[in-house]
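Can you read through this structure? Questions will come right after.
Here the complex is missing one protein chain, while the rest keep their positions.
Naming follows writing order (A, B and C), and every chain is counted from residue 1.
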Amino acid sequence: MRYLPLTPDDRAAMLAVIGAATIDDLFIDVPASARLAKPVDLPPHAGELEVERALSALAAKNRAAGTGPFFCGAGAYRHHVPATVDHLIQRSEFLTSYTPYQPEIAQGTLQTLFEFQTQVAELLGLPVANASMYDGSTGCAEAVLMASRATKRSGAVLSGGLHPHYAEAAHTLAVAAGVETHRLSAAIDDEAAVIAAIGPDTACVVVQTPNVFGTVTDVTPIAQAAHAAGALMIVVTTETVSLGLLKSPGEMGADIAVAEGQSIGNGLNFGGPYVGLFACTEKLTRQIPGRLCGQTVDAEGRRGFVLTLSTREQHIRRDKATSNICTNSGLCALAFTIHMSLLGGTGLRTLAQINHARTLSLKKALAAVPGVEVLTPRLFNEFAIRLPTDAAAVVEALARKDIIAGVPYARLDPDAGLDDVLLVCATETTTAGDIAAFAAALDANLNGEIAA
Amino acid sequence: MRYLPLTPDDRAAMLAVIGAATIDDLFIDVPASARLAKPVDLPPHAGELEVERALSALAAKNRAAGTGPFFCGAGAYRHHVPATVDHLIQRSEFLTSYTPYQPEIAQGTLQTLFEFQTQVAELLGLPVANASMYDGSTGCAEAVLMASRATKRSGAVLSGGLHPHYAEAAHTLAVAAGVETHRLSAAIDDEAAVIAAIGPDTACVVVQTPNVFGTVTDVTPIAQAAHAAGALMIVVTTETVSLGLLKSPGEMGADIAVAEGQSIGNGLNFGGPYVGLFACTEKLTRQIPGRLCGQTVDAEGRRGFVLTLSTREQHIRRDKATSNICTNSGLCALAFTIHMSLLGGTGLRTLAQINHARTLSLKKALAAVPGVEVLTPRLFNEFAIRLPTDAAAVVEALARKDIIAGVPYARLDPDAGLDDVLLVCATETTTAGDIAAFAAALDANLNGEIAA
Amino acid sequence: MTMLNVGRQTRPEESASLTPAYPGRGLLQDEPLIFELGGWTKTGVDFPDEATDTADLAGLTRTLPLRLPGLSEPETVRHYVRLSQKNHAIDLALYPLGSCTMKHNPRLDEKLARLPGFIDLHPLQPISTVQGALSVMDTLAHWLKTLTGMPAVALTPKAGAHGELCGLLAIRAAHLARGDARRVVLAPTSAHGTNPATAALAGYEVREIAQTESGHVDLADLEAKLGPDVAAVMVTNPNTCGLFEPDVIEIARLTHAAGAYFYCDGANFNAIVGRVRPGDLGVDAMHINLHKTFSTPHGGGGPGAGPVVLSAELAPYAPTPWLVHGDGGFDLIEEPVGAAEGSFGRMSAFQGQMGMYVRALAYMMSHGADGLRQVAEDAVLNANYVKARLSGVMTPAFPDGPCMHEALFDDTWLEGSGVTTLDFAKAMIDAGFHPMTMYFPLVVHGAMLIEPTETESRGELDRFCDTILELAAAVKAGDTERFTGAPFHAPLKRLDETLAARKPRLRWSAEAAA
Partner (left out) sequence: MTMLNVGRQTRPEESASLTPAYPGRGLLQDEPLIFELGGWTKTGVDFPDEATDTADLAGLTRTLPLRLPGLSEPETVRHYVRLSQKNHAIDLALYPLGSCTMKHNPRLDEKLARLPGFIDLHPLQPISTVQGALSVMDTLAHWLKTLTGMPAVALTPKAGAHGELCGLLAIRAAHLARGDARRVVLAPTSAHGTNPATAALAGYEVREIAQTESGHVDLADLEAKLGPDVAAVMVTNPNTCGLFEPDVIEIARLTHAAGAYFYCDGANFNAIVGRVRPGDLGVDAMHINLHKTFSTPHGGGGPGAGPVVLSAELAPYAPTPWLVHGDGGFDLIEEPVGAAEGSFGRMSAFQGQMGMYVRALAYMMSHGADGLRQVAEDAVLNANYVKARLSGVMTPAFPDGPCMHEALFDDTWLEGSGVTTLDFAKAMIDAGFHPMTMYFPLVVHGAMLIEPTETESRGELDRFCDTILELAAAVKAGDTERFTGAPFHAPLKRLDETLAARKPRLRWSAEAAA
């Protein structure tokens, strides 16, 4: 087998050194009843060519986003990632190294983590950022627990504009930890409702902007209300590219900011792996979950980087740790950092502007389709439209015409009674042709021939 | 522009250091009449996304070999290259380094070249191999010139089984160098004719095995005849995989062996870049064209490798050099070496056996098609068949059914009067399904419905 | 920044230790932070010049400038390639981090995970357009269930710790379903930190189980601590001492008898895959680190994936989404309704780590049933070989009997030498090897946990053992300084971790740098 270097001769010689007669002698601690006499019932080993054929065939059964008009957003975004990024993260020294526990021979990883933390802190407008979470949704859940630890309160107000998957993930974790989530009903725009929901036991208020309906909000008033009530403000962003243009969470008074970093440097990957960006105020540093990379010096005074403040972490603090996270999203964070280093503030801003421009054209084109109502008041690169019929059915019909029309809101939140709402998104990868094709097909579907 | 680091400020500051007012001042030596006032008439710069779209669209206009039944050989072969090979050759340190002129910081390239030379010498069964030629065909041409230099004779006998492109390339170079090529007429099997053609002014005899018709020949008798006449024996192999099974040129008395190394580690690439393997006897070492890597020691006695015997080369010997080659096929040679290091003798032999087995099934299947006559007496992984009609027409017809049926011999050699001959090939990438589809389509074309 | 004065930073201090004393590091140079390379106004990405208008976002746009440098592509490539060379990696040498399973990462898996059909697929596309992806998940699930002998698997957890949480939340849901709100989780002292951390996160109180002299769970102590309030027993098997729990079946029996569930930490599944099915041991839930046993790359810290196999009793509580076979092909149940009614809910957005699923499946298919069994055998063989070769000099924590995939040593043999486990480990760096896991598990003094994995050749194992023995000889010879001063040949000398924690500098800032 190509991945196994030992030859039969090696094995025999090694058993002799060990003083064992057969390999079975090394498994004697296994209860006899549990020893499998022969391989399990699965196919035998296969050559690279065969494996490649089998999995390529499965890949071919999916409609890759890039092969035609495509308008899905809602938490995952299709952006162009420079070839350089994917090349660099595949360097053996980055790809096949472990968590940098031995800093003297892990400065490559550690310095890039330090660059990552700096970039994230700058983007989110807060002083401290960690070395990544699994993704935005788990980061959001951890933020809620962190807030309740810090405030010693057990209530969490979740905006109705928060991505339903995020709300559910936060709820799942909160319940177990004894934190009570108060999730407001789905709303395009719910500043007032959120403020109204803040109470004396509110540990945190969780608001997303741009929210799941694409609505952009300056959450400053909410943050002020939260702070006035002694609660922490958690701002969530699923589209990091928006931060190239919009006010950062820090600017708007966030105590904790959580974002999904997939848009920068990472592919859609059918949902994972992604990379959670997590930042907070100086004051909350020691409550932060996950790893932190810090600057120090070596024995000769040269600058170097190490993992630090690990007294917060599971391997030191065990059941008192701020989180149980161990493996995180290191390589996705590296991709994020490399892509961000290419973009720079200038490039990110331009990228954001182009995303916004293409989305305005999409809005214009769809608004012109009879029967379509645009619901989102202030948008960045995605928005919600109301259709005269069930959105899921329309999406299915257009998919048969090779147009991926977006995400029916009901798929994320079936009980909201918003079956006629469709979430659409445009990025720098969306062409005028894509938009025209979408609008035409939608028009045909709603007003023209019956969808096949 | 993403590849150009200088900013306008940098440029201004640098001009100041230089003491030039404008960039134009640096181009003053250019005759005024030849200075272009503005950019030439070509499109402006384009982002990565745009370039990728444009070239992907062109790639999509080709029928990639792997997307369906495919049977072309005749000098280029479709084999599976392990992902590891392509990954390793893309390492910055290999991909973006120059010819190893500074051995102290080029041991990576130099040691792999030393491994390459050893593998090639072993495969071809000769003591000395160089660090690669452009490809097999140019290597063959250089071998002819080398033989005439070594023997001080001016005649070259080219077998009728030599790949026509090789014969033409050799002829082109020979004419200019004043060497006369005697190319025998196309023949499936022409040992006798070759021996008969050897004369007192014959510098070399060039025989290919397996030849362009797929015929495998033990060239020992030809080598003996050549040597008896004071000529050198040049053995050409276009399918290096065959050497895993067949006698090596050295075993059969070759003085110079030339092979196309594309089959190992390199893709089809529509014809290039490929890698020429070139080996010869000890005696001819100083006549060999191209680079040679040799073992030596450093100032502290540690083993190291350097480019050596460069007194043969153009940069030292100029018009007296053994060849004008400078840039060669370094990276393709590296791919060859890595793939060969994975295969080893054991793997190469198995690979060759599988190629042969699949080809025997192809032969069986095609021989069973009424009207098809197999012409090749002894084959490895390709052979020639005679059709009752024009081969090119049949290939075109089957291509329309998405079957790439092989290479019409007439395409390589229009004047040979072999328009009905088709060259077919099978490798480890050929499946039983491919073969069945081919046979059925061929039968339908020849005996069933009229080709659409 | 004086760093940029002559060449890329040279190191007078260190080069001073070279004769003759000339600045320079040859191929290995220092590299500044991107924030120190200029580029505040540049970008390395070209965009089409197109009209953009953000008037409609008035009042919502950034007021503070984004202080992020952008570098041209050549500068960016050079920066990260230079940095990469300061890392050790499995592709450079044996990486014996116990409990981490640092094995070969096939490039085939990387290639396949990047097929457009996988990497360029949106998690919320219409189900009819992602049947191939769901088929990958279904096949992976089948392999995992077959290899573990368990009836169900939850694929979505994003790493081992997340898998532990998944398992405990399922257990919690199962208890609550029958109105039984238990509050305690038992775990051995030797457990990995994530076990207690996860139990706490899931709202449980953690109590420790004692360990026997021989490194196994103390059955008597377990029995004593089991009770009506115990929700689950978390045991790692093979355990973190590198031993298989011989009484594992009894542990399961006692646990079940007490009405609790048996959570098995499967991080070390690599040692038994294909030879033992946890399902045959009475396990109720076990996570599998695809980034360990099934070789998805560690990537300098992640990402990973931690699918959890579940017993029939726990299966109904598995997190959403559920992958089901609908009549139109594969389908997803994304909310706790219908068949998934009992689900404890969603743990994260979307469907989990698809990129890792493809890699792990390619790895499994490449090995096949026979190859995976061989994986376990070679992993255990290599570990025992290392243990045998080193036991003469180092002191194995559990000398009697074979170990599984890793060999555990304590620091008895270093006593009085003035060399600590840490010093010894740092000296290994100079010889070109990554240190073993140190000071874990906590039950062994100055623990050194060596896991070679099955992808090491005998030649590399011998080079490794020869190195350790040569170093050990130096310890005996009293050459203390060679260890206390190590590493001498790494890109940096030993780093001051205390300073880092005392004065945390967690990001670059113009001010601090000035």
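We take it that contacts are C-beta pairs under 8 Å (C-beta built on N, C-alpha and C of every residue); 3 or more make two chains touch, one makes a residue touch a chain.
The model shown is predicted, which means the values in this text are computed figures rather than measured ones.
*Asks:* Using the contact definition given at the top, list the shown chains touched by the missing chain.
*Replies:* Result: the unshown chain touches A, B, C.
*Asks:* Write down which of C:D91, C:E245 or C:D265 is the residue touching the left-out chain.
*Replies:* C:D91
*Asks:* Write the list of chain C residues that the hidden chain touches.
*Replies:* These residues touch the chain not displayed: 4-8, 10, 17-20, 22-29, 37-38, 46, 72-75, 77-78, 81-82, 85-89, 91-93, 103-104, 106-107, 366, 427, 429-433, 455-457, 459-460, 462-464, 466-467, 470, 481-482, 485-491.
*Asks:* Could you pull out which residues of chain A are in touch with the chain that's been left out?
*Replies:* So the residues of chain A touching the unseen chain are 1-5, 7, 45-48, 50, 82-84, 86-87, 92, 105.
Here is the rule we go by: only the chains that are shown with their structure count from here on.
*Asks:* Measuring centre to centre, with centres taken as mean CA positions, what chain is farthest from chain A?
*Replies:* Chain B.
*Asks:* Based only on mean CA positions, could you tell me how far chain A sits from chain B in angstrom?
*Replies:* Chain centres of chain A and chain B, defined by C-alpha means, are spaced 47 Å apart.
*Asks:* What is the distance in Å between the mean C-alpha positions of chain B and chain C?
*Replies:* 45
*Asks:* Touching two or more other chains, which residues of chain C qualify?
*Replies:* In chain C, the residues touching two or more other chains are 41-45, 47-48, 71, 73, 77, 81, 106, 108, 110-111.
*Asks:* Touching two or more other chains, which residues of chain B qualify?
*Replies:* In chain B, residues 2, 48, 82-83, 87, 92 touch at least two other chains, as defined above.
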